[in-house]
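One protein chain is absent from this view; the other protein chains keep their places.
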Amino acid sequence: MVSDSSARSLPVRLAADTRLFYLLPVLALFVPLFTNPYTQFVVNLMLVYVLVAVGFNIVIGNLGQLAFANTAFFGIGAYATGLLMADAGLPFWAALIPGGAMGALAGFLASVTAQRGIRIYYLAIVTLAFGELMRWVYIHAEGITRGTDGLPVPMPTVFGMSLDTEVKKFYVFLAIATVVVKGTSNLLRSRIGRAIVAIKDNELATASLGIPTARYIVLAFVWSGFVVGIAGGMFAILIGRVVPDSFGLIELIFHFAMVMVGGFGSLSGSVLGAIVLTAVPEYFRSFPGLEEMFFGVLLVLVLMFLPKGLASSFARYLPMFRQRFYRK
Amino acid sequence: MAALLELDNVSVHFAGLKALTGVSLQARRGEIKAVIGPNGAGKTTLFNVISGYVGATSGAITFQGQHIHGLTPHEIAAKGVRRTFQNGGLFGEMTALENVLAGLHSKIDSGFAGLLFGMRAAHAAECEALVRARRLLDPLGIGHVAHQLARDLSGGQQRMVEIVRTLATDPPLLLLDEPAVGLAPPVRDRLMEIMRRLAGEEGVSILLIEHAIDLVMKASDVIVVLNAGQKIAEGKPEEIRRDRDVLEAYLGRG
Partner (left out) sequence: MFSQLILSGIAQGAIYALVALSMTVVYRATTIVNFGHGDMVMAGAFIAYLFVVLLGLPFLPAAFVAVVLLFILGVAIQRGLIEPIKAGPHIGFAMMSIAVGYVLRGIARAGWGREVLPMPRVFDIPPIFVGDLILTGDSLVVIGVVATFLTAFFVVFHRTRIGQVIQAVYQSERGAALIGINVRAFHCMMWGIGVAMAAIAGVLLAPITLLYPDLGANFLIRGFAAMTLGGFGSLGGAIAGGILLGVAEQLLGFYVSTKLIDIAAYLVIISVLILRPVGLFGKAAIVRV
């Protein structure tokens, strides 16, 4: 992986780097050829969780703060998008960004707790409590959220076209996921990403380099909230109904497991972890209990044998999986 | 010649502990000033108060004519004061190259929106930084480890990377906190060479905390001696060597 610093060769390297990134989505275009509506639904769910994991990883993997507010971002995004579609009659494409924005706002609020010097387990517990409080709000603010029955989401439309099949949703989701993941990758592989990881490593030394650490902590949380909020909006139209129980502790642990299995701090790892772990519950859908047992055993195996996650295990043979913080 | 950095009667008192009392000193361009003293004398506190990690209880600190006491560490660093840390401030999880790029952070002209959307200008700024970082590492003989994780490097290499990172933005004032500790003699000499060149040729002002007296005697232009939070002597190395108070407090005791 030796690169010479000659500026002349840079444009060529750029194209190769970008080409590799877009290969996966291009190949994915052919996925619907191999699926039936149910498996297509699972693939769509994978795309949602890719964004969930990617977003979560920014805060717990790159910034290294155990902030467990992810389900709060997810739920807020889902309800925001759902409500805008159901009550304000907005089409999906118009309701999605505000959903992300609400997630970003929640991220900003969460970052305040991180700033106050509340660290490690305390931060985890407080943000977890935040998430559970939101869930309580979803249940009890029945006038707005329709409580435990859930908020039914109307048929999503994009520029007039109805997304009435899983395949149509797939292409829209694929586009959204590709754009968001690429954007995140751009951010990570820049001075912003470096600043965030530096803060995780040694906040004092980071400040000594003239980097305003508070600003980047907030940025990491806000971006994370935005990405997961978008995922929430997608989730809302995929499931068709936004229900409080979707955003509880068990969901949070699932998010955490995806990032852990993929590898903390690795974007490609989060994508992998999401794809792998989303397949598991769906496979065991019909056998109550088996799903959890399998999930638990899988986690144990990963913890024992692949402690740094899938990405770093792959990185040994495939350099593309090693997370870089600059663009070649 | 006006001093680059000036401490005027600075005291740092914590609850019950007088870390620094009435310390006045100046740092000039092109000058290597060593700060020595026994453990607990207040040397690291001195660095901490200059770089903003600790507040001064009284007194004034000016840098390039501006008051800097009360500013946050990153604001002071942005003005041109760079420092190293005793326990190593290297980012172990990043590569050597990425560490240096982090050092260049404030000089890279790429903004959030530009980076997010992959705009040309932001990208160009990043590429330029990449080239600069490479150029900074190569002369020091650590270009070949650019892509290794910092924590996997040898002690000497790590120190070099940290120095390169600290120097990346050509800061006028450098605070080096025990840069030679744990280094093999040839690396120490290299370090001294680098310091001399920075001060002599590029006019950087260096404040140096060191316990290795031989290094201090050889490398510094002026020595400041601290003991129990107070400055007890300042002068050229030969003068300090003969100073009775200093001998009593620190040198020549076994």
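Order of writing sets the labels: A and B. Residues in every chain begin at 1.
Simple rule for what comes next: contacts are C-beta pairs under 8 Å (C-beta built on N, C-alpha and C of every residue); 3 or more make two chains touch, one makes a residue touch a chain.
Just so it is clear, the structure is predicted and the values come from calculations on it, not from any experiment.
Screening A:F92, A:F170 or A:F256 against the full complex identifies A:F256 as the residue touching the chain left out. Considering the full assembly, A:I125 is the residue among A:A88, A:I125 or A:V179 that touches the omitted chain. Listed here are the subunit A residues that touch the chain not shown: 66, 118, 121-122, 125-126, 129-130, 132-133, 136, 140, 204, 248-250, 253, 256-257, 260, 287-297, 299-300, 303-304, 307.
Basically, only the chains that are shown with their structure count from here on.
Here the CA centre of subunit A is 40 Å from the CA centre of subunit B. Contact residues on subunit B toward subunit A in their complex (touch as defined above): 51, 53, 72-74, 77-78, 82-83, 85, 89-94, 97-98, 101-106, 108, 110, 112, 115-118, 122-123, 126-127, 129-131, 134-135, 147, 165-166, 169. Chain contact summary for the complex, subunit A toward subunit B: residues 1-2, 5, 7, 10, 182-183, 186-187, 190-192, 194-195, 197-198, 200-202, 204-213, 219, 265, 324-328.
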